[in-house]
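The other protein chains are all here in position, but one chain of the complex has been omitted.
Order as written gives the chain letters A and B; numbering starts at 1 within each chain.
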Amino acid sequence: MRKLTIPEEEYMLPGHTACLGCGATIAMRYVLKALGKNTILSIPACCWAVIPGVYPKRTLEVPLLYTAFEVTGAAISGIREALNAMGKEDVNVVGFAGDGGTADIGIQALSGAAERGHDIFYIMYDNEAYMNTGIQRSGSTPLGAWTTTTPGGKKRMYKWEPKKNVAEIMVAHHVPYVATATIAYPEDMIAKLKRAKEIKGPKFIQIFSPCPTGWKHGPDKTVEVSRLAVQTNAFPLYEVINGKYRITVKPKHPKPIKEYLRLQGRFRHLTEEEIELIQKEIDRNWKELLKKERCSQEEE
Amino acid sequence: MSIILPEDPTPIARVPSTENKTGGWRTFRPVINYEKCIRCYICWKFCPEPAIEFAPPDKYLSPKPALAKFDTVEINYDYCKGCGICANECPTKAIDMVLEELEEE
Partner (left out) sequence: MTMMILTGNESAAWGAKLSKPKVIAAYPITPQTSIIETIAEFIANGELDAKYIRVESEHSAMAACIAAENTGVRTFTATSAHGLTLMHELLIWASGARLPIVMSVVNRAMAPAWSVWTDQMDSMAQRDTGWMQIYAENNQEVLDSIIMAYKISEKHNILLPTMVMEDAFILSHTSEAVNVPEQKLVDDFLGEFDPPFKLEPGNPEGYGSLIMPEGPYMEFRYMIAKAMDDARNEIRKTVEEFADVFGREYSSLVEEYKTEDADAIMVVIGTIGSTAKDVVDMLRDKGKKVGLARIRYFRPFPFEEVRALAKKTNMLGIVDRSYTFGYGAALYTETKGALYGHADIPIKNYVMGLGGRDITPEILVKVFEDMLKISKEGQVDVEIDWVGLHGDERWSI
């Protein structure tokens, strides 16, 4: 006998070609455990387009449509309406895209799909850069990070723009379900996915997925980095159901951001002042989130 | 003409990735010290492959009688890439990451 805290059935086969310690594979593993076999996936150009391996290999136990980079929102709309036309409204239609294919090149299609209200899941696995093409900066890259297109150098040209908040963009579209999740909290993630499954309409979940290769941390530290992101408020875990915010993991004593940053080579160059700046940004965002939770929970 | 063409008109992937034994990627291999393993399944939970499987309770010695009825876990070395997440997350530090030995020629 065994007591598990997450569903046992696997829908992902080993033998895939993900890097050692890949956060995105852990994310996929949990997403499929939550949603089950009656699922069709759409994956654009991103790490997950190559993780299943080379043709004719497959690693997932559900059907998968590989698509062009920017189209996930449109592709899942097409799959959904085709299935509905065939009377198969119960099949889960899931777009599984990286931060590049969601926050940047894919944002138009996502916005269109969200606005049209199709009954779809959009999962953004967020490894905070264009990892598949070699760690170039995305809109989702956090403040101060090194990437290959923000390589620092003499001019200290790192990413000095704040991280684009796609979850909030989705809340602004008034979709019925928005959530953030991360791999260090699988039970929280799976509960969110199962709650989302009960809702009809566009469901958006942003899964924070550390990347040892791009973030320059040991492959054994993936889950630890993910946990620290939550414990330092760098990546708060919350859900928004029909506009009502609920923070699902509230660190009682949030750790200083330094503890999260020092594990990752991509932040190694930061000065004390820059770390202060980042801490302030984190604190401000956390306060804002607390306010949103309070306001949205108020009785009319 | 004896040209060999794919059966499908477009690339359709059907062959399970399990044919690809990624165990060959390893530099370090996780070794479970079953005397310390409290059968919490956290290693199984976080493995990215997944390359950790359940094993019957009596296959390995349990550290205390209360745990003896619970299934234990085994590393599937065919696929384990040696990332070390299991070792890092194990609450009792029951997993050691050991340098892979080169096979004798």
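Please note the rule applied: a residue touches a chain if its C-beta (ideal position, glycine included) is under 8 Å from a C-beta of that chain, and two chains touch if they have at least 3 such contacts.
Note that the structure is a prediction, hence the values are computed from the model and not measured.
Touching the chain that is not shown, out of A:76, A:166 or A:261: A:76 (per the contact rule at the top).
Across A:53, A:139, A:218 or A:236, the residue that sits in touch with the chain not pictured is A:53. Only one residue in the set A:91, A:169, A:249 or A:277 touches the chain that does not appear here, and it is A:91. Although one chain is not shown, part of chain A still touches it, namely residues 37-40, 42, 49-50, 52-58, 60-68, 70-71, 73-79, 81-86, 88, 91, 108-109, 111-112, 115-116.
Across the interface with the omitted chain, chain B contributes residues 3-6, 8-14.
Convention: only the chains that are shown with their structure count from here on.
With each centre defined as the average position of its C-alpha atoms, the distance from chain A to chain B rounds to 25 Å.
Looking at the complex, you find that chain A touches chain B at residues 1-6, 10, 12-18, 20-23, 25-26, 29, 52-53, 55-59, 64, 183, 186, 212, 218-224.
Residues of chain B touching chain A in their complex: 11-22, 25, 39, 41, 44-46, 48-51, 54, 57, 69-71, 76, 78-79, 81-85, 87-89, 97.
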